[in-house]
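Every protein chain except one is present and positioned as in the full complex.
Presenting chain A:
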Amino acid sequence: MSGSLRAISTALSTSQRGGLLRATKATKEVKRTSSRTGGGSGAPGHEVSGTRYEMMKQILYVEEPRQLPQLSTEDVERHMTIMRAQKIFNMTASATRRAERLRKFESMKNAYEELAALDQRLFDGACQKEANATFPRQMRVPTETPPTKIWDYLTK
């Protein structure tokens, strides 16, 4: 494994790295296998079992190093720059989100302190937790595109 390939390989996830090292020409192999007529070594009643098992074995265990391009110094540098830029972007985004959470918490804290100073009874009531807190099933997770009926106005 060349130096540049190793550099890029360390930047990838485990599954991606696996792909780099254990490359296959599965489609070719499968083509070759499927052209052969299948033997009947599988469970009785399964007509295609032989071919199918052969095919699966080929897909899973054929080991033939995959040809990846030789990366130039610029390629590796470019890759590292992209990685760094993404890291900075993620850090900025998470710092913004954190700042927002903190200001919301501060606002809540100030409200509780003010309430305690004004009215002890209401403050005690606000501190009570619901015995059987529930979560509504109607809450939706945001999706890429809206549903056909965007909002239910409860008009019948």
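The rule is short, and it goes like this: contacts are C-beta pairs under 8 Å (C-beta built on N, C-alpha and C of every residue); 3 or more make two chains touch, one makes a residue touch a chain; residues count from 1.
Convention: contacts and distances are computed from a predicted model.
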Missing subunit (named according to UniProt) among the choices "Large ribosomal subunit protein mL46", "60S ribosome subunit biogenesis protein NIP7", "Alkyl transferase" or "Trafficking protein particle complex subunit 2-like protein": "Large ribosomal subunit protein mL46"
Interface residues of chain A (partner: the chain not displayed): 12, 16-17, 19-20, 22-27, 30-31, 34, 55-56, 59, 67-72, 74-75, 78, 82, 85-86, 89, 96, 100, 103-104, 106-108, 110-112, 114-115, 118-119, 122, 125-130, 136, 138-140, 142-148, 150-155
